[in-house]
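Note that this complex is displayed minus one protein chain, with the remaining chains in position.
Coming up: chain A.
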Amino acid sequence: MTDRNHIEALIARTALGDRPAFGALYDATSAKLFGVLLRVLNNRDAAEDALQEVFEKIWRNAGRYQVNGLSPMTWLITIARNHAIDRLRRQRATDPLDAVPEPADTAPGPEAQAIARSEAGRLAACFDELEADHADAVRRAYLGGETYAELAARFAVPLNTMRTRLRRSLMKLKDCLTR
């Protein structure tokens, strides 16, 4: 992955309307963001449209990048993920039969488990400490856009119970990640 300062500088220049910098930002990050969009949307045409919309947002909002304290790749991935989830939910709302399709493989692949360094390695290790259902629920929320109501239905528990348990798991996750 391209180095953090480089991406940060490209975002800063994009905020100033610098088109070559925007092009360089696209070249450095579009494949990753397209991969994320494909995973969440599970549809190539939708992912292509979404990629365009995501970069329109990046172009418009680059000036706000510093405000929320995210690292540059987290900021970009969050924009792409949130955009894809919004799309998914709109689609489910208009086509209820399509509701909550099985997301494409939300479980971490073997390569993810093999990553012993970095955030992802730590995260995977901490996910392993959670109840399997709850780790699955967190992945389904983040990568599948599932809501508490949908998760409660999936795991056949009342909504409040779902929320209470998931929050408890999130706190466990936090304790593990800050150890």
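By definition in this document, contacts are C-beta pairs under 8 Å (C-beta built on N, C-alpha and C of every residue); 3 or more make two chains touch, one makes a residue touch a chain; residues count from 1.
Rule of thumb we're sticking to: contacts and distances are computed from a predicted model.
As stated in its UniProt record, the chain not included in the shown complex is "Regulator of SigK", which appears among "ATP-binding cassette domain-containing protein", "ABC transporter permease", "Regulator of SigK" or "Chemotaxis protein CheW".
Although one chain is hidden here, its contacts on chain A can still be listed: residues 9, 12-13, 15-23, 26-27, 30-32, 34-36, 38-39, 48, 51-52, 55-56, 59-60, 62-71, 73-74, 77-78, 81-82, 85, 108-109, 111-112, 115, 118-120, 122-123, 138-139, 141-143, 145, 147-149, 159-160, 163-164, 166-168, 170-171, 173-174, 177.
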